[in-house]
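Yeah, one chain of the complex is gone here, protein chain that is, but the others are all in their spots.
Then we have chain A:
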Amino acid sequence: MKATVTARRVLTQLRHDPRTIVMLLLVPTLLMTLLRFVFNDEHAFSRTAPALLGVFPFVIMFLVASVTTLRERTTATLERLMTMPMGKLDLILGYAIAFGAIAVVQVGIATVVSVLWLGLSVVGSVWTLLLIAVLDALLGMALGLFVSAFATSEFQAIQFMPLFVLPQFLLCGLLQPRERMGWLLEWLSDVMPLSYAVDALTRVTRSADFDGTLVRDLVVVAGCVVVALGLGAGTLRRQTA
């Protein structure tokens, strides 16, 4: 109940900032379109596009979520909320619902445009593709909420993006198959949630089987979302020095 109230508040805040809404909804689609013409070849596009369909929203939601919550933390509004009957998890869930709703629309537009106009061929179910991509965006959001706890300024929050997101991008198997990396990097890749997200996206575009590996990938990504949200709520403090 307090979570839905908070979600509505976050969405109302965004509604007063139309430029941010337009960017949130269209930037991934724009990047997918750009990617399509970089390759200028549907086949090559279809090889890279599924992974990036997950990565772009992941990056954007990470940034937006970390900056928004940092703003709440550094202004007095968080302190005020913490003096009120507002559960920590309710607050974090409120953010999750609001950004989750945006992620669904954002990823939906990018997927529809990629499949219908950019020539992305999906052997598996488009719905599964959509589900995984939304989970990726939620993962970015949840990690962003969590790491914003460790940032004491906007400068730090922005730099957490390259620190937390780009290594996952480099190691997720998009640039180089994960099994061809050195053992240390492969192990790192194994513990990074984005690897499972990209693996799932690639699987669903190449095969119609909803097999055990795909289920494992989905469970890992969804599990990481839940853990990051829980940790994010855990970092909120009612009492400070």
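As a convention for this text, contacts are C-beta pairs under 8 Å (C-beta built on N, C-alpha and C of every residue); 3 or more make two chains touch, one makes a residue touch a chain; residues count from 1.
Criterion: contacts and distances are computed from a predicted model.
A chain of the complex is left out here; the name its UniProt entry carries, from "ABC-2 type transport system ATP-binding protein", "Indolepyruvate ferredoxin oxidoreductase", "Electron transfer flavoprotein subunit alpha" or "Cytochrome ubiquinol oxidase subunit I", is "ABC-2 type transport system ATP-binding protein".
Which of A:49, A:86 or A:141 touches the hidden chain is settled by the complete complex: it is A:86. Interface residues of chain A with the unshown chain, by the touch rule above, are 2, 5-6, 8-9, 12-13, 16-17, 75-77, 79-86, 238-241.
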